[in-house]
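A single protein chain has been omitted from the complex, and every remaining protein chain is retained in its original position.
Naming follows writing order (A and B), and every chain is counted from residue 1.
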Amino acid sequence: MKKGICCLLAILLSGTLSGCQFKDIDKRSFVLAIGIDRPDDPKKRDQFEVTLKMGIPEGDPTKRSQESVVITEVAESVPEAIRLAKSKMDKEVDFSHCKALIYGESLVRNNITPIVDWSSRRRDIQLIMYCAVGMPNAKEVVQMQTKSERLPGNALILGLGKEGTESPYIKTVYSYDLKRRVTERGLDPIMPIVEAKHPDMLVIDKLALFNKKKMVTVLSPEETRIYNLLTSHNLRSSFRVDAEGTSFDYNLEASKSRYRIQGGKDGKAVIQYTLSGRAVLEENTVGTSVTGPVMRGYSKAAGEKWKKDGEQLLKKIQATGLDPIGWGLRYYSRNWNNATEQEDWKRLYPNLEFQVKADMEIKYTGMIR
Amino acid sequence: MVSSKYIYYLFLMNALINIINFVPRVLVFTRFHGALPSIFLSTFIGTLLFFGFTYTIKGFKGQGLPEIFNATLPRFFSFLLLILYAFFWFMAGIITMLSFVDITLRFISPDISSYAVILGFLLLTSICCRLSSESILYALETLLFLVTPIIVYMLVKAFINPAFNWDAVMQVVTFMWTRPKYVSLAGATFIFSGYFNLAIFNRNFKQIKTRHFWMIPVVGLMILLVTFLVPVGYHGTIGVEEHVYSWFSTADSIRMELFIIERVLFLFYTTYLTLALVSTVLHWHVGLELFKGAFQSKEGKKPGKKMDWWVLVPFSAATIIIMNFLDQVRLGQLGQWFLNIRFLNELLLMGVMFYAKGRSAKKT
Partner (left out) sequence: MSSKTREQEVSWLSETMSGQVDFEQRMLGSSGEIGLQYLRSLTNSDTISRYVIVPGYEMEDVKAFESYISSFPGTIQTGERQQILEYVLKGFAYIRIASRGYLFDAVKVESSGVGEAVNESIVQGPRDALSESIEMNLNLIRRRYQSAALKVDMLTLGKVSHTSVAILYDNDRVDQQVLKEMKKRIADVDIDILQSAGELEKYITPERFRIFPTMVVTERPDRVVFNIAEGKVAVIIDSNGFAIIAPVVFSDFFTAMDDKIQVPLVGWFLKIIRYIGLFLTLTLPALYVTFASYNPEILKVQISLLIAGSRAAVPYPSFMEVFLMLLMMEFLTEASLRLPKAIGPTATTVGGLILGQAATQAGLVSNIMIILVSAVAISNFIIPLSMMGYTIRVIKYGMVLFAITFGLVGIVVSIVGLIMYLSGLRSFGRPYMKMFALDSKVKGGQ
């Protein structure tokens, strides 16, 4: 009994120690998305413009959409701007639910490293936060309130992730992935690009390629899709093929992509991609009935197109000198001469050759022949 | 009296808790300079130590280290050794606790006072480590059974994530043929040192049967590789070094899409807090019993139960004082020093045990 009382006393004692931390959930406002730009003002070009989008808890959860508050602050560093923003809010600003960090175009063309460092250093910012480039600037993207969203910032979050739309033009990049790519040897950062289209739309269909510090080039929607095809499994997409009088659409059901680096001993290396896919015919423009031979012909045409597009994209990437897919890392990991492999790769990279082998099979014609 | 499967629980406990005790930290630091060969070497050495200790202590049925030492060694030496090992095992508990206080402040509640957290931990461990050895073994079993499925789930989740970069893992594997370092070796053998708890728990074993002994090296090696390589797969060969608690950052990088909790981090934190508490209780229990054993008379008369608090209160106070002195960097250094000395200490223990075995064989 005495022991029990002692324990109770000890708990209460430590309770007084921790009392200051007790902050109810309705006294906090959750930042759901952050946008970071360089200010337009030419005098403040090296400062940061931070935009916070916060969800305000509403009394009635059945109400259709919840209000959000957007605060923009300009300061010399991001933490400074947040400190300024805090004094504008009546509630504690809480970053623990921040799901998206938008890098403004102006920032991306300059230097992203301080922001990457800040966001992975802070304990309350998740490492599974989505990162993206905002165009024309991060502020407009963060501010955008689309009609379909019930939760503040939800459209952005669902768009960048995979729970909502599964668009083939979107490459999801998490914060930890970005951080890894910034530091890793032989793997360079990428980020999807979010464009704000007025009045209320967010378009995500491009991919930005970075060197370790800033954005170098942008892949077009079509290239982004091929990029996704090359780097992921089971891409959900439909493709259109126009070839030799036939033109048709097919829908990819399953896809697979592998690559290996051949050679390298004699100063020349070939990267061989093997793509395979299974698809359903979705539209046949010509109007003839699709028989077995026709279907096989279509399959071949589709494969040819993949091969052409793929090699084109790979060449484009090589021309920028970047390594978003991680060929370098793959080369290092398969070579045991750790002392010299980086030098070797530096020499190999400009002369890389690409081969894409596409095994495309249209297996079903759909409900009609 | 308990069956000998509990030896494996003791092993598993230490093996799982390594993440808190700075083992991944040293392995990651030396990933290009001998971490991987150290892992393989330590599997060999660890298994050998494990086998050697169980083999020697098997001869002393129902006796703990204090009984063995007091009977076979000169009084002065046995006293000194027991006090040394008691300190040592208390230190193991203290490091686990301090490390977890730091993790709590870092990841869970940044504003909470560190004194409140450490007070909670100390209260629990001080009260629980006075339970009987048997009770602690039962609790260990129950908690391991609750926790292990969650850990397995998280591991599976970690491996099936497409963002897991096997190339980075392979890149680290290519640094296989480097010279192993003492620090990484000392760190990696930590996961095998669960056997040391037998020093006290041997009192409760009917007989020590080591069936399925091959499981020790296999499981140990697997745990070591996972400990070392999964963070590399998530943070890259270079980036992994930048994360202070690489495993907690790794857990934060895994997502559970279809659950009310989205971040695996919290699941990970909860399971490891559970493990850390049990491990601390285990270590402190052994430490306490060794301490009391040092003051044990030749006839085996033990100091009374009231004595416990004369040991526990100073150690608790010491924990708080040490916490005051440490920052993140110094804590890491302390953890590393502990690992380094521990390895030497275990080798010493091995020698003493064989000596004791020889002595007792001569006597009879």
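Please note the rule applied: contacts are C-beta pairs under 8 Å (C-beta built on N, C-alpha and C of every residue); 3 or more make two chains touch, one makes a residue touch a chain.
None of the values given here were measured: they were computed from a predicted structure.
Colleague: Among the options B:117, B:288 or B:311, which residue touches the chain absent from this view?
Modeller: B:117
Colleague: Would you mind spotting which of A:124, A:166 or A:343 touches the chain that isn't drawn?
Modeller: Candidates A:124, A:166 or A:343; residue touching the omitted chain: A:124.
Colleague: Pick out which of A:94, A:253, A:311 or A:344 touches the chain that's been left out of the picture.
Modeller: Of the candidates A:94, A:253, A:311 or A:344, A:94 is in touch with the missing chain.
Colleague: Which residue numbers on subunit B touch the omitted chain?
Modeller: With respect to the unshown chain, the touching residues of subunit B are 104, 108-109, 112, 116-117, 120-121, 124, 127-128, 131-132, 134-136, 138-139, 141-143, 145, 260-263, 266, 269-270, 273-274, 277-278, 281.
Colleague: Give me the subunit A residues in contact with the hidden chain, please.
Modeller: That gives, for subunit A, the contact residues 1, 3-4, 11-12, 14-15, 18, 21-26, 28, 30, 32, 55, 57-61, 66, 94, 96-97, 99, 124, 151.
Here is the rule we use: only the chains that are shown with their structure count from here on.
Colleague: From the C-alpha centre of subunit A to that of subunit B, how far is it in Å?
Modeller: So the centre of subunit A lies 39 Å away from the centre of subunit B.
Colleague: If we count contacts the way the header does, which residues on subunit A are in touch with subunit B in the complex?
Modeller: Touch list, subunit A to subunit B: 3, 7, 10-11, 13-15, 17-18, 20-21, 123-124, 126-128, 163, 174, 176-177, 179-185, 187, 232-233, 326, 329-330, 332-336, 338.
Colleague: Would you pull the subunit B residues touching subunit A in the complex into a rising list?
Modeller: Contacts found on subunit B: 32, 106-107, 109-113, 115-116, 119-120, 123, 127, 162-163, 165, 167-171, 173-177, 234-239, 242, 249, 252-255, 257, 262-263.
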